[in-house]
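Before I ask anything, here is the structure I am working with.
All protein chains but one are shown in place.
For chain A:
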Amino acid sequence: MGLKIDNLSGGYAGNNVLKNVTFEVPNGKIVALIGLNGAGKSTTINHVIGQRPPYAGSILLNDIDISQDPTAFKQQIAYIPEQPILYDELTLEEHLHFMLASHNIDDEQHWQRVLVLLAKFRLDNKLHWLPIHFSKGMRQKVMIVAAFMLNAPLLVVDEPFLGLDTLAQKDVVRLMEEQARQGNGVLLTTHLLGSAANYVDTFVVLKDGQVDFIGSPEALAQKHNLSLANLDDFFDLSQEGQNNGPN
């Protein structure tokens, strides 16, 4: 059980960006989707969160098919986008209440957990602020709190560390690990492979819209003769391989 993507083909505006993408995010595991710009990471994420319907293939989360029942599918997802998106008119507190209500989560029972998260990201004294008063990093923290408070079966995180201070970055990693320990799946995209190798269970490498590799950080490092600490060099090697390829 967990997220199952099977032979997914998709894209936008008629462009077939993804070709037969197949991978899984089992419950309790952290899977990182990696690849160079344009490889299809964001397109995959957009299909998973129901932003775009697949051209072909299926996306199932705990046996619920996104094409069959998108609302029940989305009930199981929490999402942290690369760019924070908030309602200009709602305060931080109102955003969180709206998110809880839309996921049919009991506000009263859950609020204590929300307050803990807010304190962790130093937002607890900004409950009545409007987004216009937040810095970019703070806006991103709001998205993070809103996602983690749901404790959803699948957490989808697109470039989680952009605009965050180091303290918040560490907290996000700890929270993702905690989600996995609780049996939830985590699907993230990142370019920071070296540090991701410390907490990710599986890397899915996308290249030109196709799955190029699936395996553990150790297997990825071994395949490219790299140590885990040097895994950030993977993109250099991958680019060289492409440049030296078919001429």
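Simple rule for what comes next: a residue touches a chain if its C-beta (ideal position, glycine included) is under 8 Å from a C-beta of that chain, and two chains touch if they have at least 3 such contacts; residues count from 1.
The criterion applied here is as follows: contacts and distances are computed from a predicted model.
You can't see one chain of this complex, but its UniProt record names it "ABC transporter permease", from the set "ABC transporter permease", "NADH-quinone oxidoreductase subunit N", "3-oxoacyl-ACP synthase" or "2-oxoisovalerate dehydrogenase subunit beta".
Which of A:71, A:109 or A:166 touches the hidden chain is settled by the complete complex: it is A:71. Considering the full assembly, A:49 is the residue among A:49, A:92, A:155 or A:197 that touches the omitted chain.
Within the complete assembly, residues 49-51, 71-75, 77, 79, 81, 85-90, 94-95, 97-103, 107, 128, 130, 132 of chain A touch the chain that is not shown.
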